[in-house]
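Structure, as structure tokens:
Here the complex is missing one protein chain, while the rest keep their positions.
Let's look at chain A:
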């Protein structure tokens, strides 16, 4: 079996052609529609009997309290973990984090790494990096495993292979691993179990993400259903956890609040099968578990977001994916269209920080601003407000608002800027305004019938025969 690492060079700027393609692909639309409809109703059912608004309020407070004390909490976490025997590393960006992981592997003469699901490692493009260093990196979450076999990236942060149906997965596994062609999900799952068990036993290092890091006890929490996360963090002799610096929370009680929101928002489960809390490497009298545990704290742009009072809300995210499940745009175009590590609404506000508005100029506009994402967010991130702000910054030429996000004004076009300048000039001069509107009404037959893509599915509005001022004057008589 090959373990080729996905590293498709997707140009983020090409959002529109990819969206167009996805909209004309009935398979993609059907796969996403079916999955997202199911997830929406499951989420709704899971919160029945709960005071959801108060719970969301608590979730938002817990995250804000953690962020308000972030530097102190990170130091407390480091101290507690160190006391517990876990080695802590800090990385300014993804490349530095990759090098830290590599150095640990090299020190252990590791040849193979087994990975649990981790979005930060996707951000770091860790698999690609390790492969370049001659270290095999294999995904063990079934969805991630499928996506890796297909040489793709995840299309959803919780369900990486949601864009594929059973038939497609069956063919992929048949081709790459030699399983029989079958639509029996039990059979396919059992085959993957067998293939991966060998890998768990032989891997030199296990790499995982972290859902919450608890400062008071020095505990790394992992949420999962499959057990691959437990295998990854228990079977290999060395475990490396990677996490963004924002995942720290002060207390275990905070975790109980966030966990109640996370799994219900994500998949409509009261809780996942496994909630795994790791506080130390194997102790002298213990018979299993890794001899070494490391935590890599990754900044990668987060401390920059942290400087801005509004953008900071992005760091509250607990990566549940509810915003994508409810987004009318995501549901129709799917996760790969965005071309970014994090797709959907959260990706549209998070990625511009990480890659700049010049690269990600289309992301804040890829929304209907219907507000569904903000309404379902378990920690009340005002996603629509942030989208509007980033849209403004992407076309703002006057630099009135000093921008924290790179690429300020990247979407500004001279023609559009000139039109608005003319518009404002005309509207502040009553004589010219009256003459102008009268002139436009008189020659309305010359108005073009089409207005770019806007009129593909709409009728172009027609100017009235008489201006509003004329009509009012006539009625006033």
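Here are some notes:
The rule we apply is simple: contacts are C-beta pairs under 8 Å (C-beta built on N, C-alpha and C of every residue); 3 or more make two chains touch, one makes a residue touch a chain; residues count from 1.
The working rule: contacts and distances are computed from a predicted model.
This complex has a chain not shown, and the name its UniProt record holds, of "Lactate utilization protein", "1-acyl-sn-glycerol-3-phosphate acyltransferase", "Multiple sugar transport system permease protein" or "Gluconate 2-dehydrogenase subunit 3 family protein", is "Lactate utilization protein". The chain that is not drawn here is touched, among residues A:41, A:79 or A:189, by A:189. Although one chain is not drawn, the whole complex shows that of A:23, A:40 or A:271 it is A:271 that touches it. Only one of A:28, A:110, A:205 or A:260 touches the chain withheld from this view, namely A:260. Considering A:15, A:129, A:212 or A:306, the position touching the chain not shown turns out to be A:306 (whole complex).
Hidden from this view is one chain, which touches chain A at 31, 34-35, 38, 50-51, 54-55, 58, 61-62, 64-65, 67-68, 70-71, 74-75, 90-92, 96, 140-143, 146, 159-162, 164-166, 169, 185-186, 188-190, 192-193, 196-197, 200-201, 216-219, 225-228, 230-231, 234-235, 245, 251-254, 256-257, 259-260, 267, 269-283, 285-289, 297, 299, 303-304, 306-309, 312.
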